[in-house]
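Only a single protein chain was left out; the remaining protein chains are all shown in position.
Per-chain numbering from 1; labels A, B and C assigned in written order.
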Amino acid sequence: MIRVQREDFDIGAELDRLAAGNPRIGGIASFVGLVRDFNLEAGGDDRVSALTLEHYPGMTEKKLAEIEAEAHRRWPLDAALIIHRYGRLEPGDRIVLVATASPHREAALAACHFLIDWLKTDAPFWKSEETPRGERWVEQRAQDDAARKGWR
Amino acid sequence: MIRVQREDFDIGAELDRLAAGNPRIGGIASFVGLVRDFNLEAGGDDRVSALTLEHYPGMTEKKLAEIEAEAHRRWPLDAALIIHRYGRLEPGDRIVLVATASPHREAALAACHFLIDWLKTDAPFWKSEETPRGERWVEQRAQDDAARKGWR
Amino acid sequence: MSVQLLYFAWLRARIGRGEEELELPPAVRDVAGLLEFLRSRGGRYAEALADLSVVRVAVNQDYVERDHPVRGGDEVAIFPPVTGG
Partner (left out) sequence: MSVQLLYFAWLRARIGRGEEELELPPAVRDVAGLLEFLRSRGGRYAEALADLSVVRVAVNQDYVERDHPVRGGDEVAIFPPVTGG
């Protein structure tokens, strides 16, 4: 299941819903991305007071659905969930939730890792940061590309 | 932080608390283990109506603290949490929560995976299942041992 | 033929608009040709598209390479590498 929304989400409620009524599920792995108050690439010097996430309506949903389908092809998952927010967010705010549920711990953990890695390189979102020196578009990290290629 | 308790826990509240007031954190990875209504090893044939978790009070807390400390040594984590329940649980009930928070996505994901793998082989808990054929002590899975050794 | 163009992130900011319908000359047959045509319009287009190594393109909501055909009615989106998650 995928959702692209401006509003915040409730992690506990989302994970409960993922497993609800399915006692085959033995494990739920999840990753939550939060807005940091600094830029990792800038060495942590640059304070970030807010983030604006732009996306490509239509293609975003299409890509997230493809990524989710790929995870289902690769692992025995009973359920998967991707929620990604857009709009203006402040440090500590939730950006993204990926979660996977499976009878098997290893499948849930690997698929969750896979989903966030693929999402980073394949979902059409762009971040712009508000810093003391003005607005700045975040640049893609080489590590993200490498992480994505590791799953081929 | 570690907790060994009979009571259930609230995943959303626990993860919120883990990152609260620390805007350096960019990601929270977590794994929740649930009671399945069948035994994986028995090929899924054997229905499980309940599980009783026995543990070794004192050593459990010691081992969980050691496992958590080891994760902090290996990865740049801002916070880690292990909650493990004991007592009688039914299918769908939460057994365990491990969660890790870091500025770095990769660190959070790897450390979370590590924690649950180590916990499976090193934390002194034992499961007994209620099945139509009576109570049965769960046997250790060879895969768990292999997963643990993969982290050396 | 005409295509629907979409721009995102700093490409949108530099070009100064998020979308436009554009009539393409018949010589434009693929993504490479489209990018060259846009650059040839000069001004903000030439500036925004100065370094094509940091430009990604999707046709009808799929990532494509430069040799992908562009046809009338296509939705062509031009943007920098993605940075979500």
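By our rule, contacts are C-beta pairs under 8 Å (C-beta built on N, C-alpha and C of every residue); 3 or more make two chains touch, one makes a residue touch a chain.
All of these numbers come straight from a predicted model, not from anything done at the bench.
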{"item": "Touch partners, limited to displayed chains, of the chain removed from view", "value": "B"}
{"item": "Residue among B:Ile2, B:Val96 or B:Cys112 that touches the chain left out of view", "value": "B:Val96"}
{"item": "Touch list for chain B against the chain that is not drawn", "value": "33, 53-56, 58-59, 62-63, 84, 95-96, 116, 119-128, 137-140, 144"}
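In this text, only the chains that are shown with their structure count from here on.
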{"item": "Distance between the centres, which are taken as Cα means, of chain C and chain A, whole angstrom", "value": "27"}
{"item": "Intercentroid distance (Cα basis), chain C paired with chain B, Å", "value": "49"}
{"item": "Junction residues of chain B, two or more chains touched", "value": "105"}
{"item": "Multi-partner residues of chain C (each touching 2 or more other chains)", "value": "85"}
